[in-house]
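Note that one protein chain is taken out, while the other chains of the complex remain in position.
Which chain is which? They are A, B and C, in the order written, and residues in each are numbered from 1.
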Amino acid sequence: MAGNSFGNIFKLTTFGESHGEAIGGVVDGCPSGLKLNIDYIQSELAKRKPGQSKIVTQRKEDDKVEILSGVFEGLTTGTPIGFVIKNTNQKSQDYSHIKDKYRPSHADYTYETKYGVRDYRGGGRSSARETACRVVGGAIAKQVLQHYGIKIDAYVSQVGELKVIKHYSELDLSTTYNNAVRCPDEHLVEMMFNYIDKVRKEGDTIGGIVSCVITGTPVGLGAPVFDRLEADLAKSMLSINATKGFEIGSGFSGITQKGSEHNDAFYTSIPLSDQSSKEVRTRTNKSGGVQGGISNGEDIFFNVAFKPVATIMQKQNTVNKDLEEVEITGKGRHDPCVLPRATVIVESMAAMVIVDHVLRNRTSKLIIDN
Amino acid sequence: MAGNSFGNIFKLTTFGESHGEAIGGVVDGCPSGLKLNIDYIQSELAKRKPGQSKIVTQRKEDDKVEILSGVFEGLTTGTPIGFVIKNTNQKSQDYSHIKDKYRPSHADYTYETKYGVRDYRGGGRSSARETACRVVGGAIAKQVLQHYGIKIDAYVSQVGELKVIKHYSELDLSTTYNNAVRCPDEHLVEMMFNYIDKVRKEGDTIGGIVSCVITGTPVGLGAPVFDRLEADLAKSMLSINATKGFEIGSGFSGITQKGSEHNDAFYTSIPLSDQSSKEVRTRTNKSGGVQGGISNGEDIFFNVAFKPVATIMQKQNTVNKDLEEVEITGKGRHDPCVLPRATVIVESMAAMVIVDHVLRNRTSKLIIDN
Amino acid sequence: MAGNSFGNIFKLTTFGESHGEAIGGVVDGCPSGLKLNIDYIQSELAKRKPGQSKIVTQRKEDDKVEILSGVFEGLTTGTPIGFVIKNTNQKSQDYSHIKDKYRPSHADYTYETKYGVRDYRGGGRSSARETACRVVGGAIAKQVLQHYGIKIDAYVSQVGELKVIKHYSELDLSTTYNNAVRCPDEHLVEMMFNYIDKVRKEGDTIGGIVSCVITGTPVGLGAPVFDRLEADLAKSMLSINATKGFEIGSGFSGITQKGSEHNDAFYTSIPLSDQSSKEVRTRTNKSGGVQGGISNGEDIFFNVAFKPVATIMQKQNTVNKDLEEVEITGKGRHDPCVLPRATVIVESMAAMVIVDHVLRNRTSKLIIDN
Partner (left out) sequence: MAGNSFGNIFKLTTFGESHGEAIGGVVDGCPSGLKLNIDYIQSELAKRKPGQSKIVTQRKEDDKVEILSGVFEGLTTGTPIGFVIKNTNQKSQDYSHIKDKYRPSHADYTYETKYGVRDYRGGGRSSARETACRVVGGAIAKQVLQHYGIKIDAYVSQVGELKVIKHYSELDLSTTYNNAVRCPDEHLVEMMFNYIDKVRKEGDTIGGIVSCVITGTPVGLGAPVFDRLEADLAKSMLSINATKGFEIGSGFSGITQKGSEHNDAFYTSIPLSDQSSKEVRTRTNKSGGVQGGISNGEDIFFNVAFKPVATIMQKQNTVNKDLEEVEITGKGRHDPCVLPRATVIVESMAAMVIVDHVLRNRTSKLIIDN
C-alpha cells in the first residue's frame, strides 16, 4: 500500500535512502532449491554502478550486496532473502542548495507536500540509487528463469535522435554490455557515446529508449482482465525513475495499421527440441508475444521511453519552501543520460514480472502439467 | 492473483463471459455516505454500448445494470456494491467457425493452452464485453471524485493517420460525447467518421489513440518506488483490450529533448479560490502532472495506443485445435474501430486509479490534514 | 481492505445485505478443469438453510444459488465464478423496533458509528445471512479438495454444558448431518435437541462448540511466520459471526501439560497405499496436525467457540440514536442456538483455507513435485 513492494508470489520489498546507512530489501517467495550465484548478482549490480565511463555519473559507489538470509549451503531455502547494500560515499556532500529549494522536475516538492517531511540528501527515497535493490531482485529472478530457459535482454535503442533502425533479430544482443552505451548496434555506439559526452559538457542531459526482448517464455503467462502480462510489464517499467512511456509489440506504430496488416497469422511448425511434435507459431509478431494478455510463446518485446535526467548543471527558476521564487543550479556528479545504467534495471523489472507469472501460472489448472 | 480484481482500497472485482448468464462485479471499499446516482452509471454505460452509430458494432446489448447491495436509501453504506448486467443478446449465434479454430491475434489460443478449456462463445472472458463492468466501477469512482473536484476527460485524438494537432487546452472537452467518434475537434469528426466507415466497408479495422486529461487532483497522489501514479495508470490502461502503448506527459516525444528544455520550472501563483494564499505551479507540464511518481497538482495527461480490432471480415490463415493449418473468416457484428467505445473505458480505469490513491493518501501522515 | 474478500489464490469476494435484492459473490482463482457439481453446492446450502427443524429460525429462505460465470460445459474455465442468491423472504417485515435502537451485542452501534449510515433491515451486512456465500465458496473449495483426497468434517461437540466426551476417532462423522443438532454422538443428540428447544421456549439462546477434523492433507501446507496454517484457520473461524474462540490440537488444555507429555514422538509407518514405502507419523497428535505452522500429514483438528445468539425474545436495556436509554424486545424468527447451522460454515471456511494453501504450496519449490 505504501508502494515499496513489487510482485505477488515472487515479491521484492525495498527500503533505503540515497544518503542513509544502507539501502536493501527482502525477496520473499523465491522457490527453494535454487543454487544462488551471488557473484552473478554482484556482476549485475556492476552493470548499473556509477563511474564506469565518462558518460555516466562519476560518483563512487561500491554497491556491494550482502545476502543476510534465505540461503543455506548455497541453496535457497524458500525463506525470505534479506539483503543490504551499504551507502559508502555519502558523507561529505553539501546539500544546502536543495535543502529548501525544489529542484524542477524532481520529487522534492511532491514528497515534501505528501509527507510534510523529506530526506533531501541526494533525493532521499526518490533517488535512483533505490534501483540497485531492483537489480538484486532481478538478478535472483533471472536465476530462477534460467531453469525455464527464459532469457531477458535489454539494450539502448535510441539516444536523442540517434536510433537503432535494425530489428532486434538482426542484432547480437550478447554484445550489449561490451560498450559503455549499452547499444548492440556497433555502428551507432561511438556516435551515441560522443553525443552523450557533448551533452554532458554542455551541462545538459538527454533522453532515449531502452528496448527489451524476452525469449523462451512458455504459452500461458499472464492473467485475463486486470493482470495481463503487458499490464504488469507496463507498471513495472513506469515504476522506474524517469520513464514516460511504454509500448509492446507494434505499440504506437500499430495505430495506423489496419487489422488485415496487423493480425499475426497462426501456422504450425516442428520444434527443434522435439521433431515428432508440432507447435503453434505466428508468421508475424505485431502482438509482441502477448495475446489476450497471455504469452503466446513468441518473443516478448517492448520499448520504454526515458526522459532526460532532471538534474542539469545550468541555472533554473524554481520555488523554495517559503514559496519564494528563486534560482537553482545543479551540483555534484550526475548522469547526462540515464540509459546506459537503465538497461539492467529494465531487465530486472521484467525478470521479476515474468517469474511472478511463471509461479502464478502453476496454480491455473486442477491438474498440474507445467 | 487470478487477475480479476483491480485496486487496493477502492477495489473492483469482475466476473462474466460474453455469452453466459450475466456479467457483473463487486466494488469493495467505496466510502460510505456517497449519494449514488444510478442513472449516471447507466448513462456512462450508454457511452460504451454497441449499436450507437454505424461505425461501431451493431450488436444490441441493453447493458442494464442492477445494483444488488451496498446502497441504502440512496447512500453508499461502506459495504460492497454488488452488481450484474444480464446478457440478453447471446442466444442464437453460431460459433462453429471459432469453436475449434484460433482466431489470429485473439485470445483463443492462449486461453486454451493456459486453462485447457475455454468458453469460445463470443470470446468468453476475453471478450471486450467485460469492460462494461469497468465502466460501472468507473462511474462509481467518478462520483467519489466529484467530491474532490477531480474531473476526467478522455477523447479520441487519432484514428489511423488522422490526428488532433491541437493541445487539449484548446479543445472543448465537454463536446466529446456529442459525436459518434468521440473527438472534440470538430474539424476532424467528419473525416474520422468517414474514414472508419470506409474501413468498415472493406471488412477491415483501424487503430488509434485515446488521450486523457485529469484536472483538479491535489498534490500527493501516488506512492514512491513501485506504485507511482504513472505506473498504476500504465497498468490500468494496458489492462484494456487492444491497447499496445501508454505515455504520460512528454512521453515518447520527450526522448529527443534535453533536460534544459524538458524540465518544468516552478513558480508561485495566487489561486482563484483563495486570493490570500500562494500555490506552487509549473510553467510547462512536460511531467504530465506527476513528479517522482506523485501528483504535483498540474493536469495529468496521457495517451493510450489501441491496435486495430483483430476480428476482420476477411479470410485469414490460422490453425485449429488439431494443429492443422486452416482458413477463417470473421462473422457477426464487430467494431471496425474500438476507439469511440473506448474513451469511457479509459476514463473509468483512470477514475479507479485516482480514487484508490486519494484513499491511500489519507494514510500517509500521522496527523491527517487531507 | 474493506474486508469482503478472503483468500490469496483461491479468493472469495462477497456482497449483499440481509434484505437487499440479493447476496452473492465471486470465486476467483478456482483452477480450471474441475467438473463443478452445482447440486452439491445447493445441498451444502441446504445444511445452513433456516427452517429445517424447530430448533433453528423458522424464516423461509430458498437460498437458491445461481452460477453466472466461470463454468462452461460443466467444467470450470479458470475464470471467476460469479454467483447470486436472491433474497426472497424480505418484503413485509417491520423493523421499526431496531431502526433507531441499538440491539445489545449486535453490530448496530458499531456499524452506525463507523460508517455514519447503516442498512438496519435484518442487520444488513452484519446479518448471518452473509454466510450463505461462504458456503458457496466452501462447496466449490471442497470439490477441489476431493481431487487431493482431503476431507473436512465439522460437528457440534458442545451445547451449553452438554459436551461430547468421545474423541472424534470414536465417532462416525458421516452421521453428523443425519440429525437436526449436527452432533455425531447419538447419545447426546436428543438431550441437546431438547435443551435447545427449552432455551428457545424461554425466549433465550445458548452457545457451544463446533469441532472440525481435516483428513488427508499432505505435508507442507501453510507458510512460515505470519501465514501459518493455524493462523489462517484461526482468522477464518473468528471471521464467522458469533465466534469467540479458536483452539487447535491440544489448545487451551495444552497449557497445563509439560513438554515431555505434549511432544508428539515421530515414528515410521508403512502406508496402505504403497507398501514398499515408508512414511513419517506421530504417536500422538497434540500438535493438531500442524508443526511450525505447516501441516505434518496428521489429522488437523480444532474447536471453535460460539457465544449465544444476541437476539433474544426478552426485554433488554439499550440506547437509541438520540443517545437516550430505552428498552428493546426481540421480534421475528431467530435461532435459539447458532450451532446446528454453523457446522457447514466452519467446514466451508476451513475448505477455503486449505485449498488456498494447496495452491500456494505449488509455488514453494523450484522443481515441482506436488
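To be clear about the criterion, a residue touches a chain if its C-beta (ideal position, glycine included) is under 8 Å from a C-beta of that chain, and two chains touch if they have at least 3 such contacts.
Note that the structure is predicted; figures quoted are calculated from it, not measured.
Colleague: Touch as defined at the start, partner being the missing chain; which of C:G33, C:G216 or C:G245 qualifies?
Modeller: If we include the chain that is not displayed, C:G245 is the one touching it.
Colleague: Have a look at A:I41, A:V84, A:I98 or A:V280 and name the one touching the chain we're not showing.
Modeller: Only one listed residue reaches the unshown chain, and that is A:V84.
Colleague: Touching the absent chain in the whole complex: find that residue among C:E44, C:D232 or C:E347.
Modeller: In the full complex, the listed residue that touches the missing chain is C:D232.
Colleague: If the missing chain were put back, which residues of subunit A would it touch?
Modeller: Residues in contact with the chain left out: 1-5, 8-9, 11, 13-17, 20-26, 28-29, 32-33, 66-70, 72-73, 75-82, 84, 114-119, 124-125.
Colleague: What is the set of subunit C residues that contact the non-displayed chain in the whole complex?
Modeller: Output for subunit C: 1-6, 8-9, 14, 102, 104-111, 113-116, 125-126, 130, 158, 160-161, 199, 202, 204-209, 219-220, 222-228, 230-239, 243-252, 254-268, 278, 280, 282-283, 286-288, 291-296, 305-312, 314, 316-319, 323-325, 360-361, 363-365.
Colleague: For subunit B, which positions touch the chain that isn't shown here?
Modeller: Against the missing chain, subunit B presents residues 1, 9, 29, 31-34, 76, 78-79, 144, 147, 224, 359-360, 362-368, 370.
The criterion applied here is as follows: only the chains that are shown with their structure count from here on.
Colleague: Centre to centre, by mean C-alpha position, how many angstrom separate subunit A and subunit B?
Modeller: About 26 Å, centre to centre.
Colleague: Would you mind pulling out the distance in Å between where the CA atoms of subunit A average out and where those of subunit C do?
Modeller: Spacing between the chain centres: roughly 45 Å.
Colleague: Touching at least two other chains at once: which residues of subunit A meet that condition?
Modeller: Within subunit A, residues 1, 9, 224, 360, 363-365 contact more than one other chain.
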